[in-house]
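Every protein chain but one is kept in place in this view of the complex.
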Amino acid sequence: MTDTINALRARINQFVEERDWAQFHSPKNLAMAMIVEAAEVVEHFQWMTEADSRALDAETREKVGQELADTFVYLLRIAEVCGIDLIQATHAKIDLNAQKYPVEKCRGSNAKYTEYQ
Amino acid sequence: MTDTINALRARINQFVEERDWAQFHSPKNLAMAMIVEAAEVVEHFQWMTEADSRALDAETREKVGQELADTFVYLLRIAEVCGIDLIQATHAKIDLNAQKYPVEKCRGSNAKYTEYQ
Amino acid sequence: MTDTINALRARINQFVEERDWAQFHSPKNLAMAMIVEAAEVVEHFQWMTEADSRALDAETREKVGQELADTFVYLLRIAEVCGIDLIQATHAKIDLNAQKYPVEKCRGSNAKYTEYQ
Partner (left out) sequence: MTDTINALRARINQFVEERDWAQFHSPKNLAMAMIVEAAEVVEHFQWMTEADSRALDAETREKVGQELADTFVYLLRIAEVCGIDLIQATHAKIDLNAQKYPVEKCRGSNAKYTEYQ
């Protein structure tokens, strides 16, 4: 069974190779492309209330999904080009966060949470 | 066998629930948090040449991995809270991109690629 | 009388020249630096309610002012290096916006405003 994330990585890599686009994919350029896509996610929410952002209509959810997908493609490409195992790096970061934000101290706290990044 | 991305989603959801942080996780707020993390990726590359960004030392690669991880956590959370299947949305977006950027027209072309987003 | 914005431009240009930093100030790099600073503004507001963001305490206002200043410095630098008259460009853009968003159609409308960018 092929893991879903590896299947996706393989498909994106093939997409890039077929078009000979790896030459443009320096991590510097990919980081720029990723934040541009992340901004297109932000754009959907900029004039919405928080409550409205929790209750998207089907059309907006579809569009947000497309912008998340674009952001994810560049995130995977940066990891690929830099030789970073994204899944492993994310588990390691959650381990760090779990130490930094112990349950008993942070539970329900906005004040503590403000420092979470 | 548990799929890696589902394992990660489950772990992040549990992390948030244990701290009772879902109340702060409106898509609006999460989109802001995601772009802040994406900017921390950009920050590593802002004064580097493209060539240097392709040849990171081990320490910088480690740090970039941590910022990618933070970006990924918020990306997964937005998808979760909005009820979006990120893997499916990403395959669908690559299908769209494949139509928009046919291999024979785009191969090696920066000009075409400029319009790719 | 020296105009305040020209006085500021002159001071920033001198700051850069004294440090011989113009070599690093390509518009590409400066655009990255500007968005990193804009993200530091966003970071202050990411977990705040809209209402709280309208009522900052003195310490947070001071910090937000510093991040706005950093964003502004890079904005002025991009204009400088690209040979753009920022004040003139901004008046021209407001002229365009005034045509695009006529008062009688847009007044108090969130729906219309959503398309304002």
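For reference, chains read A, B and C in written order, and residue numbers begin at 1 within each chain.
We take it that contacts are C-beta pairs under 8 Å (C-beta built on N, C-alpha and C of every residue); 3 or more make two chains touch, one makes a residue touch a chain.
As the structure is a prediction and not an experimental result, all values here were calculated from the model.
Trainee: I'd like to know which visible chains would be in contact with the absent chain if the whole complex were considered.
Mentor: In the entire complex, chains touched by the missing one are A, B, C.
Trainee: Touch as defined at the start, partner being the missing chain; which of A:Ala33, A:Val64, A:Ala89 or A:Cys106 qualifies?
Mentor: A:Ala33
Trainee: Name, in rising order, the residues on subunit A that touch the hidden chain in the full complex.
Mentor: Its contact residues with the unshown chain are 24, 29, 32-33, 35-36, 38-40, 42-43, 45-47.
Trainee: Extract the touching residues of subunit B with respect to the undisplayed chain.
Mentor: Where subunit B meets the chain not shown: residues 31-32, 35, 43, 47, 49-50, 110, 113-114, 117.
Trainee: Please give every residue of subunit C in contact with the chain that is not shown.
Mentor: Residues of subunit C in contact with the hidden chain: 1, 3-5, 8, 11-12, 15, 18-21, 23-24, 26-29, 31-39, 41-42, 44-45, 48-51, 53-54, 56, 61, 64-66, 68-73, 75, 78-79, 81-84, 86-87, 89-94, 96-98, 101, 103, 106-108, 110, 113, 117.
In the analysis below, only the chains that are shown with their structure count from here on.
Trainee: Please compute the C-alpha centroid of subunit A, do the same for subunit B, then give the distance between them in whole Å.
Mentor: From the centre of subunit A to the centre of subunit B is 2 Å.
Trainee: Where the CA atoms of subunit B average out and where those of subunit C average out, how many Å apart are those spots?
Mentor: 26
Trainee: Listing for subunit B: what residues touch at least two other chains?
Mentor: 24, 29, 32-33, 35-36, 38-39, 42, 45
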